[in-house]
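In this view, the complex is presented without one of its protein chains, the others remaining in place.
Per-chain residue numbering starts at 1, and chain names A, B and C are given in the order in which the chains are listed.
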Amino acid sequence: MIGAVARRAGSGLVVLWAAATAAYLALLAAPGDVVDSIIGDGADSPQIRAQIIAEWHLDRPAVVQYLDYLWRAAQGDLGRSYLLQRPVRDVIGDQLAPTVRLAVAAAVFGVVLALILAVVTRGRWARRVSSTAELVLVSTPPFLIGIVLLSVFSFRFGMFPVSGDRGWAALVLPAVTLGLPIAGVLTQVLRDGLDRALDEPFAVTARARGLTERSVLVRHGLRHSLLPAVSLLGWLFGALIGGSVIIEQVFGRPGLGQVTLQAVSGSDMPVVLAVVVLAAAAFVVVNTAADLAYLIIDPRLRRS
Amino acid sequence: MIEVENLRVTFRLGKRQVEAVRGVSFDIEEGECLALVGESGSGKSVTARSLVGLAGPAARVEAGTFTVDGRDVRGFAARDWRRLRGRFAGLILQDALVSLDPLRTVGAEITEVLRTHGIGDRGDRPDRVRQLLTDVHVPEPGRRARQYPHQLSGGLRQRALIASAIAGGPRLLIADEPTTALDATVQAQILKLLAERRASGETLLLISHDLAVVSRLADRVLVMKDGRIVESGPTRTLLGGAGHAYTRELISAAGGRRRVTTTAPGEVVAEATALRKVYGDRTVVRDVGLTIRAGEIVGLVGESGSGKTTVAQLLFGLTEPTSGRVRFEGRDFSGVPERARRPIRRRLQLIAQDPLSAFDPRWTVRRIVGEALPRGADPQPILERVGLGADVLDRYPRQLSGGQRQRVAVARAIAPRPSLIICDEPVSALDVSVQAQVLDLLAQIRADDGTALLFISHDLGVIRDLADRVLVMHDGRVVEQGPVRAVFEHAGHEYTRALLSAVPTLEGAA
Amino acid sequence: ASGAGQPVSGGSLTWAVETEPITFNPHQYAQAKARLLVWNTFEALLTHDDKGGHLPWLATGYETSPDGRTYTFKLRTDVSFTDGTRFDAAAVKANVDQFAVEGYNPTVAAVQLRNLDRVEVIDPATVAFHLERPDVLLLDFLSSPQGAQVSPKSLKEAKNLKAGGPELAGTGPFVLDRYTAGQEVHFTRNPAYQWAPANAGHTGPAYLDEITYRFLKEPSVRVGALTSGQVQVIEGVPATDEALITGNDRLTFARGLNSGSAYSYYFNTAHAPFDDIRVRRAFREAVDVDAVLQGVYRGSATRAWSVIGPTSPFYDKSLEKTYGGDAAEANRLLDEAGWTTRDADGFRTKDGKRLTVRLVQSAPFVRDRRDVLAQAVQAAVKQSAGIDLNVALVDQGAATQALADGAYEVFDNSRADTDAGAALNLLLHSAGAINRTGVKDPELDRLLEEGQASTDQAARNGTYQRVQRLTVTDQALILPLYAPADQVAAAATVGGLGFEPTAGVPGSAYHLWLGK
Partner (left out) sequence: MTVAMPRLTARRFALRPPRPPIAAATVVLGLALTAVAWPSLFAADPLAADPLHVLEAPSAAHWFGTDQLGRDVFDRVVHGARHSLSIGVAATVIAVGAGILLGLLAGLTHRAADEVLSRGFDALAAFPLVLLALLFIAIAGTGTVSLIVAIGIATLPHHARVVRAQTLVVRQAPYVTHAVAFGASRTRLVLRHVLPNVLGPIPVLAMIGLGEAVLIAAGLSFLGLGPQPPSPEWGAMLSEGRGYLHIAWWASVLPGCAVTATVISLTVIGRHLQNRFEGRHQ
């Protein structure tokens, strides 16, 4: 198991390097002059340009810049934001916590809801209703869900704050909005996994022992249905990150999504780059976690 | 103990109704061993599962009389059934390899029965589990209890499954094809174990499609076909003089029939010398040499994983040997580029175990067979040779029955008039009755065309009936070879003897 | 102050504002919507009365030399910055000199301080501004946010001087102690505050203990936040929601017209098609401004007829109803100008080129749903005259770029300068920092300079009326749309809400209290 983790860490580093490099190449490929981006709406004069070039080391060969970038990235130094004129680390550092809070809350909500729905809606009608609802949730743009929730629960009933990141109450609606589609997908996967598991001969065997249907479900089925769900961890992570860009916009929350969006529309490549590298890092962690979860859930994968 | 009259089980599949069991009547007496035989899909499993109320959620079960343990179960609620299960009747499912939860330890599975029925208390359950495993002859029961199913061999798994079925101390044990997926040697051990259970007083309902298996154990036999019981009676009488044609067919399939009409072996068609195949750090085939002459049927037997298929692949030129050489029709067939093999490719054909995946799913039979024939040739005569009518020509493989598919595979293989056909377990996936037909067909083709066959099987009975010569493989090596009769009657190698002794034979047949 | 009763001290208030300032450094001030925040922390030498005149604030008074080239200010001596630094003449000089730093704020250096020669510290309580030529707009500058006084210590030490924030100390009634980008800015009361201007209505420290401004850029979100009680005050109430608020007796509503220039479209005459006055006129005729305003603002907007807003003393009322809204005339003018053919989408073309004009809007400056207004104008000119108005809503950087490259035909702007002359200097003078029309007219320049130099109010009125007629009527450089206004809605318990005299924008939090 330790070997597996070490191997994962190794390939994780490769992924990180690849992401950093790909993002860097993308940056080089981006049209437009870096100096222009940095100047933004500031004063523009040859001296200032020269100063910027010196400050950002834009005069050195691309290879040197690349190696320098990797070296600094390895040390956690992701450069300075063109747009905000602050170290990228600070920009992201400030905004990381709200996004993580949102993502965790949404993930917990989505997963718990999915588990409950998958286990509870076993009857024919419950299942039909639930699966229709899931289909709708999965197919509805998250911002529509968000807007509707916002107007009902915040504007109409004033139950939750309209916007921002002030306390737990402000987390409820965004987390629900982000979590609902996730719950939709997960419920489908879990239910399908349950159906499959409960059709397997070992489930029949378990019933033949006199187990109640509920025990068969909980003791045998659930764990099997977790396997396909775990393989969705990476997807879940992607959905959380991607979704938070939109959700943060809808709910006016601070966070990485806003930072990314701003950086994307302002061509603030150091920030975009950092977000990509950060996401790659998180991706590596999540996938390692998924692999470990597999090992925990499925003894067949463990090497004896 | 159990009385069933006019049992009908119907499945609802969408709008369709499938009548799996159509009016079956029988009863089981305390202490007897009743066998249920019949071909695949005849309704054996459904009948057996109905006895414990597990016919499935889509099933509708109706019966004139249906008493279990003296109680009418027709109005049973879920919890009434639960009380019966495990306690009154233990069920050993058909698919031993997947009937234990792969994510839980064997011990946990057995403990579950104890806990469900409140047998013993927390503290002494591990001991009970150990005892149960010992009862079914699992060595090192303490260690095995902590292992997961995938860590056990097929035989051990089946034993563990039996242990969990008897954990609740049931009076009736229902064993649905308890030996199907197992090697012959392991089969014998499991049958022995079941005989022991029976001797200890348990009532046994044994289900099998293999008459040879049941003949050793059963007091009475019920023969099912198409959801009905076509014949029943004490084992001895039934095997002695079956009235129903279907039963006779089953008996003859199990009893075997020598098909060989020896032809004088011709020149050497294929020749392998000192074949060795290494995958990673595992040597899968070691030093195998073999010669096949025209018109000869060579059997290749051995337990699962002994390297039979790998030898076939080497002969066929699908993989290159690590060392050694294959020659075919006097030319080098290994160590040369595929381009060099191509001109004589058609002279070497293959029939595999699973015909379905051997056909491009988008191709009709016409196209499949057409590919093997010279351009523009009519596929119909060749289909006639394998006993298929023109009506299958425009069907897709999926729309054929297993037997029909294998016939198409044979037709495709013989169409280019090959000098050698490699058959890798060509009948293992088929019903006994269909098996016999395909084997007849192959024997006929050898007789007509003088085509040589390399026939791979783990079923010694089949080899005995068909082959001229046999090679026995064990752990990648050929441990014994020679004419069938010689090998079967005077096996030199102890492994061969083990294999042979495990072959079920029809006991009590006339 | 209906339900708020008598002023009481204490409490904390949350106010939702539309615009997040791009800077908290008053010297960098550029968004009218940020003005109410500036005056919480910073103060200027002078302030406005409600008649366009000036009142002393950090200064106790000033004298103008007879040649109009030296202004000498007497300063208060009891004032200190919140970082402990004393406010004195040296501080004033340090503030003005800061503009001379390269790249600090070139616009102010080039415009407002164009005529400044030097600042002289006469004694700690006396400071003199020496001008190269007479310039009455100096007073306007010294009462504007850009003329506000920042602690010299902050100017030297702040790491993010241009962005401002908690690092920058002022003398105001509040201290900015926390800023969360994208979220809110928080102020606490300055307990030492004792120097409110005479027209402030009260003296001593502010009533409120603390005030939080949350940045909610969606109008509907602001209204929702107010009606659901999550904030007590909002500004920028969309016209569509006014009825909702006025109909609710737990809420109050007020509107103030801004000073300065009207919100107008300025035509770029530097290249085709607006180098042709007929096309400019046609564009104006193609828009039925009243209908458009009715649709977008539900009749709550005041139509502008001139480049100057109707509250300014310089406003030329005679321009009203002299142009616009005549589609037939628009089409005639375009035919005459040679835009006679139409393409598949119904747009006019000439020599195979579509009659396209581009409007580039910078997102941080979009307020009052000006993006929606632009779309309404877009639809109007298309429908009535086949003009393709191409609207792009972009970030600040891209907008600057487009303007620098001349990649626009329409420029939209309103300025909330208290003295409309200051706005016109920037917009219309050939050296104006935001002269986006590309007009270089010696006559116009002369008029503007005359208006800036004269201290005689009547003479200035005359001068600026000629400027308006020249640009609006004669040259059709401008399509004035509406007079910017601020709308404030609040819970009835909030007292002291009002608008800054002259400027017409919501006032600072100094006046506010929270009734029980």
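The rule is simple: a residue touches a chain if its C-beta (ideal position, glycine included) is under 8 Å from a C-beta of that chain, and two chains touch if they have at least 3 such contacts.
On a predicted model such as this, the values are computed, not experimentally measured, just so you know.
One chain isn't displayed here. Which of the visible ones does it touch?
Counted over the whole complex, the chain not pictured touches A, B, C.
Where the complex has a chain not shown, which of C:Ala30, C:Ala379, C:Leu403 or C:Leu470 is the residue touching it?
C:Ala379
For a quick check of understanding: of A:Val35, A:Leu58, A:Leu261 or A:Ile297, which residue touches the chain that isn't displayed?
A:Leu261
Which residue numbers on chain A touch the omitted chain?
8, 11, 15, 18-19, 23, 26-27, 29-31, 127-128, 131-132, 134-136, 138-144, 147-148, 150-151, 155, 185, 188-189, 191-193, 228, 231-239, 241-243, 245-246, 249-250, 260-261, 263-265, 267, 269, 272, 275-276, 279-280, 283, 286-287, 290-291, 294
Can you list, in ascending order, the chain B residues touching the missing chain?
Chain B touches the chain not shown through residues 316, 318, 338, 341-343, 345-346, 348-350, 352, 354, 357-362, 371-372, 398, 412, 416.
What residues on chain C make contact with the chain left out of this view?
Answer for chain C: residues 218-220, 223-224, 238, 240-241, 244, 288, 291-292, 294-296, 369, 371-372, 375-376, 378-380, 382-383, 391-393 touch the chain left out.
What we mean here is this: only the chains that are shown with their structure count from here on.
Report the most central chain, judged by the distance from each chain's C-alpha mean to the global C-alpha mean.
A
Please identify the chain with the largest separation between its CA centroid and the CA centroid of chain C.
Chain centre farthest from chain C's centre: B.
With chain centres taken as the means of their Cα atoms, state the distance from chain A to chain B in Å.
Computed value for the inter-centroid distance: 49 Å.
Between chain B and chain C, what's the gap in Å when you average each chain's C-alpha atoms?
Measuring from centre to centre gives 88 Å for this pair.
Would you kindly tell me how far, in whole Å, the mean C-alpha position of chain C lies from that of chain A?
The computed centroid separation for chain A versus chain C comes out at 41 Å.
Can you list the residues of chain C that touch 2 or more other chains?
Residues: none.
By residue number and range, which residues of chain B touch two or more other chains?
Residues of chain B touching two or more partner chains: there are none.
Which residues, counting only chain C, touch chain A once they are in their complex?
Residues of chain C touching chain A: 102-103, 106, 160, 163, 180-184, 214-218, 220-221, 224-225, 227-230, 394-401, 404.
Taking the complex as given, what residues does chain A use to touch chain C?
Residue list for chain A touching chain C: 36-37, 40-45, 47-48, 83, 85-86, 94, 150-151, 154-155, 157-158, 161-165, 252, 254, 258, 262, 265-267.
Touching residues of chain B toward chain A in the complex: what are they?
49, 52, 54, 78-79, 82-87, 89-91, 93-95, 98-105, 112-113, 116-117, 148, 150-151, 161, 164-165, 167-168
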